[in-house]
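Apart from one protein chain that is not included, each protein chain of the complex appears where it belongs.
And now, chain A:
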């Protein structure tokens, strides 16, 4: 039995179905990310885990306790909110002590807990200030301190970094990760930011329209996305999707890419059974920008790299790499090249493609053809 089990959980308001049967399970100490665009139901799911929203049907268990009917305070959880939700009329110390007071923790023990939490988060010098006198990052720390003081079996984070500026967000992100590694608590974390999802999570649930599109480890989701949506959502710049016709040659999947001057044959991995059904039909070829690069940057140890010619449309230097936009089959395709090999608009460049990483999708069902 996992630390958190969500079994066929649904949420509806009349005929509007917010969540359409969610199944998730994580082990103790895991960091679960719920990621998706706004309106996908991820915050609703978190609120239901917290007990702030009712469950229409299904079951949520924390540890081995089904918590469907328990009020938030009896679920042994703590939550950090996007707006921090610090009590404005109380000092930092009182903010942390508020929950302890209610649970009738004796005063000396409260002092001990506050001191320990303040030390962990380095907010000792802020204890007697009011939230109004704190910066965004400090408020965020206090909000986490309030959650830590509770010492719950499950931490819930609702987009905790969205209100911070970019630099602070990166700092706090690694701090949350460090905290998780040190304390080993189970965390459920909601975000709309795929980078946060990738960097923090042990397990990621990519959600859309009230459904979990894919549930797996960050690398699984990155390398083997279940469908076009997940493939496009995770990764930045996002995956290129090129419509192609699928052929089979010597047991390999083969597609053709037209760069506007010539049609080039690309030999991919050995064809699988599910791919074989699509031979002669239109499919979508998915290539991540870093798998389409200049020959110099390509990993040469892989023997069967495919070479492609293309005309540069625009170049976008990011510093370490330059993003080169070319056209294949009429679709703008981004390649990640070494700045020296990026070429200039109008120039011909040579690109190499790692065929083992190229993915094929069914354009109708949008599922990946494994």
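One rule holds in what follows: a contact is a pair of C-beta atoms (placed from the backbone, for glycine too) under 8 Å apart; a residue touches a chain by one contact, two chains touch by 3 or more; residues count from 1.
As a working rule, contacts and distances are computed from a predicted model.
When the listed names "histidine kinase", "2-oxoglutarate ferredoxin oxidoreductase subunit alpha", "Septum site-determining protein MinC" or "ABC transporter permease" are checked against UniProt, the chain not shown comes out as "ABC transporter permease". Only one of A:88, A:251 or A:280 touches the chain withheld from this view, namely A:88. For the chain left out of this panel, the touching residue among A:6, A:33 or A:50 is A:50. Although one chain is not displayed, chain A still touches it through residues 47, 50-52, 71-73, 77-79, 81-83, 85-89, 98-99, 102-103, 146, 150, 158.
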